[in-house]
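Below you will find the structure I want to go over with you.
A single protein chain has been removed from this complex, and every other one stays in its place.
On to chain A.
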């Protein structure tokens, strides 16, 4: 169990050469080995979605993937959404529509929504709610999250 392997996690375009045990989850590796604590851990059994990141463009629950499985792949986390001081349209939409309260689930929701809209920008409102139902939020009652993602989708379609 304690044998370690050398892998490279490329997070938001930056390569992190790290050494991890086989059992190390991607979530733990991102947070602890790579110091990117914006990705949060809410349940460690794949239900809450707080740890959602994009791996090669796909939303992934990083608590259900081993770090070694992400070796050499492109990982995007919440820290990579903004360009310098310019927020991503999804981040702005969450702020403008009060899509967060405590903010703990927010990085997971942002990555989930960005991942889905980058893949399927014309997703229907109904399907969007289905997708968003894969992550849990305990503060907002979801409707402002849904409102925020729909607002961001409209803006992303226009640009």
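Convention: contacts are C-beta pairs under 8 Å (C-beta built on N, C-alpha and C of every residue); 3 or more make two chains touch, one makes a residue touch a chain; residues count from 1.
Operating definition for what follows: contacts and distances are computed from a predicted model.
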Item to check | Record-based protein name (UniProt) of the chain missing from this complex, from "Xanthine dehydrogenase family protein molybdopterin-binding subunit", "Ferredoxin", "NADH-quinone oxidoreductase subunit L" or "Glutathione transport system permease protein GsiC" | outcome: "Xanthine dehydrogenase family protein molybdopterin-binding subunit"
Checklist outcome for this item: Those residues of chain A that touch the unshown chain are 1, 21, 23-24, 28, 31, 36-45, 47-48, 50, 77-79, 81-82, 87, 91, 94-96, 98, 100-107, 110, 129-130, 132-146
